[in-house]
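The other protein chains are all here in position, but one chain of the complex has been omitted.
And now, chain A:
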Amino acid sequence: MIGWRKSDFLFVAPALLVFCMFFVYPVLSSFYYSMTDWNGLSRSTSFVGFDNYDQLFRDSEVWHALWNTLKFAAAVTILQNCLSLLLAVLVDRAGRIYRMLRVYFLIPTLISALAIGFMWSYIYSPVTGVINMLLESVGLSSLTQDWLGDPKWSMLSVTFTNVWHWAGFSMIIYLAGLQGVPQEMKEAAEIDGAGAWRKFRNITFPLIAPAFTINMILTMIGSLKVFDIIYVMTKGGPGDTTTSIAILLYKKAFNFNQMGYGTAIAVVLFVIIFIFSLIQIAFLRRREVQA
C-alpha cells in the first residue's frame, strides 16, 4: 500500500477548494451568524450569544412551522412509500404494457416542482378546478372545496401534489429492488402454497429492505426540506397553515431581513434532519439485518 503522492494532492485540490469555499465556509458561518443580530442591511453586526435560539423557542411561528413540517413529512413519507411500492409491485412483470407504464409513471418526476405547483393550483381552484367540476357533475357539490384556500384542506392538497410529483421516482427504486428478488424463491413459495400476500410479506418485502430504507430516508429528508412546491402553490398560506421550516426561514431572511434569526432557524432544520436520519438509519438497518 502506497501513501499519498504529490500528484494525489493535485487530484483532490480542486474538489476540496470548491467544497470548502462554497459549502463548508458558508455552513460554518451559519453557526456564527445564528448568534448575531445580522440584518443584511446595516454594516455593524453584534454578537448576541444564544438570544436568537432563546427567541426561537418562544416564537409560536417557529413551533407552527415545525409542526407543519413534521405533519407534511410524515404524511408524504407514508403515502408516497405505500403508493410507490404498490405501483412497483403492479408493474413488476414482463410485457410491453408494463414497460410503457413504468416510463409513463416517471414523467411527473421530470417536470419542475415549480411547473407542477402551477398546474395543480389550477386544478385545485374552486372556479376552474377539475376536482370540483367532477364532484358537481356526480351530484356531490356539497363536497366541493377551496382546496388551497381553505385552511382545513391546504396542507392535504399540497401533500397530495408532492406525492403525485415523486411517486414515480420512489417506484423506480422499489422496482430495482424487486428485480433483484430471485425468481426461484417466489416459485418455491408458490409451490409451498403461499398466497400472493404471504409471498410478498415473507419473501419479497424482507429482500427489498435496502430499497425500503433508502426510499424512506430520501422521502423523509426531502420533505423535511420542502420549499419549492409550497412557495409556488400557497406561499405558506392561508395564514400559516402550510408554512414549512424552509419557507419560514426564507421569509425571515429575505423578506424581513432577519438574517441572523433566519440562520438560527436553518440550524434547527439541520438538527431535526440530522436526528431523524440517525433514528431512521439505526431503525431500518436493524430490520435489514434481521431480514
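Here is the rule we use: a residue touches a chain if its C-beta (ideal position, glycine included) is under 8 Å from a C-beta of that chain, and two chains touch if they have at least 3 such contacts; residues count from 1.
Throughout what follows, contacts and distances are computed from a predicted model.
The listed options are "GTPase", "Carbohydrate ABC transporter permease", "Carbon-monoxide dehydrogenase large subunit" or "Extracellular solute-binding protein", and the UniProt record of the chain not shown names that protein "Carbohydrate ABC transporter permease".
Taking the complete complex into account, A:P26 is the one of A:P26, A:P151 or A:G239 that touches the chain left out. Here one chain is not drawn; of A:I116, A:L148 or A:M220, the residue touching it is A:I116.
One chain is missing from the display, and on chain A it is touched by residues 1-5, 7-12, 14-16, 18-19, 21-27, 29-30, 33, 40, 83, 86-87, 90-91, 101-116, 118-120, 122-123, 128, 130, 133, 164, 169, 172-173, 175-177, 196, 210-211, 214-215, 218, 221, 224-225, 227-228, 231-232, 246, 249, 253-254, 259, 262-263, 266-267, 269-270, 273-274, 277.
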